[in-house]
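Only one protein chain is missing; all other protein chains are in place.
And then chain A:
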Amino acid sequence: MPLLAKIALPLLAASMLASAAQAQEGTITVYTSQPTDQMNAVIEAFNRDHPQIAVEVFRSGTTELMAKLQAEFAAGNPQADLLLIADSVAMTQLKNDGRLEPYADAPVDGLPEALVDPDRTFFGTKLITTGIVYNTDLVQTPPASWADLTAEGVASGVIMPSPLYSGAAVIHVGTMVQQPGFGWGYYEALADGGAVAGQGNGTVIEAVARGEKAYGIIIEYMALNAKANGSPVDFVFPQEGVSTITQPVAIVKGTDNREAAQAFVDWQLGRAAQEQSVAQGYFPVIAGVEPPAGYPAVADLTILPADTDRMLAEDQEIKMQFADLFGG
């Protein structure tokens, strides 16, 4: 019996390991709005922990990704196993359409409740805030507040991302128009003052870093990463507060590799991924991980309140109204 046990136990263990390994292999496809070079680094790190899982990536702006997904759903042939896109409004819309697969056992301990969908279909992976970038060669007195951007001579130098492209901009505009102090009047003032809208956040950092525009409304890491690389820019967290997005991860219903997809979600919510996103310039979302150097503590941020249900209901309206003011 002891002999039998000696032989059988390792075999049993080995077969269990083998079946576990078998489950977490193959190819998964991630649709994401995270920049290409960042996503490449993410996959490299993920593959160090999961060498058996090959990750394919499709990258585009969140709004365009949604358009692509809608087309694929219409074909009855969604290509994505996983989504890692900017905003929870888009995710909520997909969930309401029955496109997301619940993952009840996702490792959400340590994740703030606000980042987890109550139905466990999507999970925030980062905290990304929208604030103000300015060109340090052109601006002597940095703006301190959102209100400063509408001042005469300032508004004409402002560029912002358009919600027609960017998921972060969808949330930002949606949040700002819900604030009693701002509303659409704020955007009308910006438009009247000569502010322009580009495409995504990328066009904003390009224009400000090149010195074509003095000020930009932008997500923080893009500005701070450019600053770290030597571009003549700096970033301000406006005193009224910032809007936030959480870049949720979700599994698409009908995935042909559920185990590998769940492994990717697990990994995204784990410490290794969190530390990597800090290195890439994001605020972490789990306790005990420090934000990137030079960033305020998450607790010190003033976050503008936002009603995401209302934002979802008004999604088309917001985009149309924005397009009326800024073109497109």
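The working rule: a residue touches a chain if its C-beta (ideal position, glycine included) is under 8 Å from a C-beta of that chain, and two chains touch if they have at least 3 such contacts; residues count from 1.
Everything that follows uses one rule, which is that contacts and distances are computed from a predicted model.
Per its UniProt record, the hidden chain corresponds to "ABC transporter permease" from the list "VWA containing CoxE family protein", "Formylmethanofuran dehydrogenase subunit B", "Methyltransferase" or "ABC transporter permease".
If you put the hidden chain back, the residue from A:92, A:201, A:262 or A:280 that touches it is A:201.
Of the options A:26, A:193, A:232 or A:270, the residue whose C-beta touches the omitted chain is A:232. Residue in contact with the omitted chain (choice from A:37, A:152 or A:300): A:37. Within chain A, the residues in touch with the undisplayed chain are 29-31, 35-37, 40-41, 56-61, 63-64, 66-67, 70-72, 74-77, 79, 135, 137-138, 157, 159, 162-165, 196, 198-214, 222, 226, 229-233, 316, 319, 323, 327-328.
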